[in-house]
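Everything below concerns the one structure shown next.
All protein chains of the complex are present and in place, except for one that has been dropped.
Labels A and B are assigned to the chains in the order they are written; within every chain, residues are numbered from 1.
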Amino acid sequence: MRETLTATTLERAPEPGETLLEIEDLRVHFHTDNGVVKAVDGVSWSIARGETLGIVGESGSGKSVSAMAVMGLVPTPPARYESGRIMFMGKDLLKADEKALRKIRGNDISMIFQDPLTSLNPVFKVGHQIAEVIQVHEKMGRIPARKLAVDLLAEVGIPNPKQRASEYPHQFSGGMRQRAMIAMALALDPVLLLADEPTTALDVTVQAQIMELLLTLQQERGTAIVLITHDLGLVASHADRVLVMYAGKVAELAGVDDIFYEPRHAYTHGLLSGLARLDVHRAERLEPIPGQPPSLIRVPSGCAFHPRCKLATQVCTDVVPELVMQDRPNHTAACHHSDQVALLVNGPAAAQHVKSAAETTAAGPPVAEAETRTS
Amino acid sequence: MTSDTEPAPLESPAAIEATSRAEGDAGLVDPGSGFAGASGQVTALGGIRRQTQFGDVRRRFKRNKLAVLGLVMIASVVLMALLAPWIAPQNPLHQDLLNTQASPGRAHWIGTDEVGRDQLSRLIHGSRIAVIVGVASIGIALVIGIALGALAGYFGRWWDTIIMRVADVFFAFPVIIGAIVIILVIGRGIMPVILSIGIFSWATVARLLRSSILSIRESEYVEAARSLGASRWRIVTRHILPNSLAPVLVYATVAVATAIVAEAALSFLGAGVKPGTPDWGAMISDGQKFFGYKDFLWFFPSIAVVYTVLGFVFVGDGLRDALDPKLR
Partner (left out) sequence: MTTPTRTPPNGAVPLLQVENLVKHYPITSGIVFKHKIGDVRAVDGISISISPGETLAMVGESGCGKSTTARAVLRLVEPTAGALKFEGEDITHVKAGRLRELRREMQIIFQDPYASLNPRMTVRTILSEPFKIHGMEEGNRVSELLELVGLAPEHADRYPHEFSGGQRQRVGIARALALDPKLVVCDEPVSALDVSIQAQVINLLEDLQNDRGLAYLFIAHDLSVVRHIADRVAVMYLGVIVEIADRDSIFERPAHPYTQALISAVPIPDPRKERQRKRIIISGDVPSPANPPSGCRFRTRCQKFRDELNEGERSKCIEEQPELIDRGHGHPAACHYAEVEKVL
């Protein structure tokens, strides 16, 4: 069924494990009447073929914006790209022309959103909308495109796909709509899928269905998935690596186990300590992070988290912490007090080896030095 | 109690944050300053911020430059209407048959009409008709529309069915056609014009109010008031009406402009005020016969209509934003 698709813009298929997308030092600032909203402020991440990267953060942390920038969905103005590159298989998407971008989006990169009702056009039949996506990107007639759309609906687990294809979005339930969205996103067999809170609007049993579906599709096709969510449980069960964002910056980036068992940023640790858990009854009070997430217009000085951080000292107020390599490979965190977080979480033995941003700031170039330490 | 107050200092940095956002104050307070200091800060700013709902609306309105301009435009027209006998250079009814259709000049700034009446004086006096008809007809529409819309929206059931079907009938008639029919029956004059425009404008008011009442009636804050045991009267007057009148008020402002146009149109069609009365629509109607070579005859009264209408539209637009409590 898949052989018919040829429209990929890629010169070659990506190797397993090859880095598909690399975002470097991306800054997306929105210029509004009230001031400059630094939605994404120096963020770097990358994702490899077949991998799932979880991006977690609270509302206003800028967790969706970098993904939207990849899709070119950030309106400019009011947004401005102050710096950065978005490298997709060697091409800078920020520099590519509109035509090339249109081909890449949809063909190679797709996105699904929280509310499928707003992303499906209410006046067209679902099958028609999927077929249209295929027709736009492929040299394919109306009838084969229609047939492919029905096949796709079947593939994402919609019963009676033929009949469903000729129904309108409002006739679908929330879960079915999200499946239809996924079918549309997968229509052109993208190598990268950006999923922005894909299950937040759904009930938990339906969420399980949708995540299962994404997992199956990923295993079959080797699709890389960026899973943007506020749900740490979802990240724990589905992500390979996790990016924790706070106030438009990367707080911590590490493998999923490291994030949950060896957090090195006070914010990550705070998030985990404040969680009510399903599996064990915590008799003691939850330990919430005090205060509110900051407004992106008025990000606190130094470490943006310092007004809410119980470990904060003078250096946190004064110096923006750099993202430094931690005591474990592929684990970076931007916290002046990583060592104390380690002490809190893993005890004194672990804390000895942790180098915090505070020390490296004083000692010279951070990441390079940390790398020599870990290698 | 100790554990209850505990979250307070935790929230206060954010509270300051919110305050500084509101005040455009860049100062960031050290979180270590604790609760007392933090709340002191808030109090200092809170003192300034303590203002009435009306003050809030006025502040937001004033930020919209176009709305302020609109208000000035309306004020100038109203002033002109009030002071017409004193500022008009001549009697608007005085005919100077030796000096008809005089071009604009020193004696007659914007010329004279077919029977030699001073156009400027007629224009100035015409503003009275425009303002009176605009305000009074929409006043009537508001009284009928708010009463019926509130009944339909709050009580629902057959009140709703009957009122809204009647509204549909009125809605189906274009104002002008409906007004012409009424005027044909009861005769020309300023009162018939006011009445007929009013009667054919209430349906929109009622619809607007009904639909916003319907959504607000189901809102959680109304539910909260009910769960507190609030009486029906209290719920309607304190919760539902203040929140549902805003769109009506905005509509009414713009509707005044529409009514002024409708009045001018009626007079233009010869169904408005009695012949001879200084009126913008009638002036345009008389002037358009000389389109192409005596353009000053219709041009200046048209400008007057456009100017007044724009004033109300700008104000309506400004009110829309000013009445939204979520915008700051």
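Just so it is clear, contacts are C-beta pairs under 8 Å (C-beta built on N, C-alpha and C of every residue); 3 or more make two chains touch, one makes a residue touch a chain.
Keep in mind the model is a prediction, meaning the values are calculated, not measured.
Chemist: Just name the one of A:127, A:270 or A:302 that touches the chain not displayed here.
Modeler: If we include the chain that is not displayed, A:270 is the one touching it.
Chemist: Which listed residue (A:25, A:92 or A:257) would be found touching the missing chain in the intact complex?
Modeler: A:257
Chemist: Which residue, B:66, B:107, B:143 or B:224, contacts the hidden chain when the whole complex is considered?
Modeler: B:224
Chemist: Among the options A:86, A:186, A:234 or A:253, which residue touches the chain absent from this view?
Modeler: The one listed residue touching the chain not shown is A:234.
Chemist: For the chain left out of this view, which of A:32, A:76 or A:173 touches it?
Modeler: A:173
Chemist: Looking at the whole complex, which of A:80, A:142 or A:282 touches the chain that is not displayed?
Modeler: Going through A:80, A:142 or A:282 one by one, A:282 is the residue touching the chain not shown.
Chemist: Could you list which residues of subunit B touch the chain missing from the display?
Modeler: 1, 3-8, 10-12, 14-15, 18, 22, 35, 38-39, 42-43, 46, 49-50, 53, 56, 161, 165, 219-221, 223-231, 234, 238-239, 242-243, 325-326, 328
Chemist: By the contact criterion defined above, which parts of subunit A meet the unshown chain? Give residue numbers in ascending order.
Modeler: Within subunit A, the residues that touch the unshown chain are 58-59, 173-176, 203-209, 211-212, 230-238, 256-257, 260-261, 270-272, 274-279, 281-282, 285-290, 292-293, 308.
As a working rule, only the chains that are shown with their structure count from here on.
Chemist: Using CA atom averages as chain centres, what separation in Å is found between subunit A and subunit B?
Modeler: 48
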